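The other protein chains are all here in position, but one chain of the complex has been omitted.
Our next item is chain A:
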């Protein structure tokens, strides 16, 4: 077995992963656990049935401070940040001048600051992007001394309520700053699995003790990146660098829901973000050449990233960007870009796998029901 090379970064939970049998692989410059002894499928199912605990400390955690912070961030995302209420979290997208996506992120308003969580592979670039445009009175702080863990699944709320009773009051996309076991934690009721759950930012020094305490709860098991990927895919959630990137606009990526009303052509603060002219034009005309869709295979064969898609006449019409056999959906599921005339629900397309054309149908996402706690 090859050990990950020494120049990989470690999260504050690295030693614990090793101790608990995590199979460590390089991911976005970090040594991360892809799975533990039970394996991807059991870890996936455990999360849907009980509660899975994920180390996502490789992701970038940032604070924006200063009176102009919300306005400054708004200038980079097609999302309403100025009216994001204190204690609330929102999904956002960094766009470029061509309307493409530089990253997707979560933004929380903690009243005196904005808290951002960005993708690990994009964080240095995101920081440079922010710093290049922030006015002098807005300060960017890197929270490199914090771990980030996610507790996801139907038992997550009961487990968290034992450790931090105040979390029981929170609903989906609520965020709170609170002391848990004496540690200054940022906690949000959200995640990346389609399940109810929480993401908890905790000072690195207290992370291992906190995770051990969570693991002592009988419903909780550690889950690796492998199951994190199959869980998010079943939930129909995009993975940056795969399902979205600098060449995909939010409209092509079927992320229209993430573009706030206030920032649209008829909103209170229309445009004013990179690529606004292109994105607002695409919203107005609905004229995009391709769209991101969900696909479900008629057979069980997994249809993986990069697989080419064809219509019944054999014309190339698109490509799969993520795909696997969904352990909970019990179906071959994929996200793909197809030319817009093939994007309607129930359209049959053909995936070329090992020389065979396998029929798949355009399907609604998520592929499994969302179980967020909306109160």
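Quick note on the criterion: a residue touches a chain if its C-beta (ideal position, glycine included) is under 8 Å from a C-beta of that chain, and two chains touch if they have at least 3 such contacts; residues count from 1.
To be clear about the criterion, contacts and distances are computed from a predicted model.
Which name from "TRAP transporter large permease protein", "NADH-quinone oxidoreductase subunit H", "Glycine cleavage system H protein" or "Nucleotidyltransferase domain-containing protein" does UniProt give the chain that's left off?
"Glycine cleavage system H protein"
Of A:304, A:319 or A:361, which one is in contact with the hidden chain?
A:304
Taking the full complex into account, find the residue in A:33, A:226, A:250 or A:274 that is in contact with the omitted chain.
Of the candidates A:33, A:226, A:250 or A:274, A:226 is in touch with the missing chain.
Using the document's definition of touch, tell me which of A:27, A:91, A:172 or A:325 contacts the absent chain.
The single option touching the absent chain is A:325.
On chain A, where is the contact patch with the chain that was removed from view?
Touching the missing chain: residues 1, 35, 39-42, 44, 226, 230, 300-302, 304, 324-325, 327, 332, 354.
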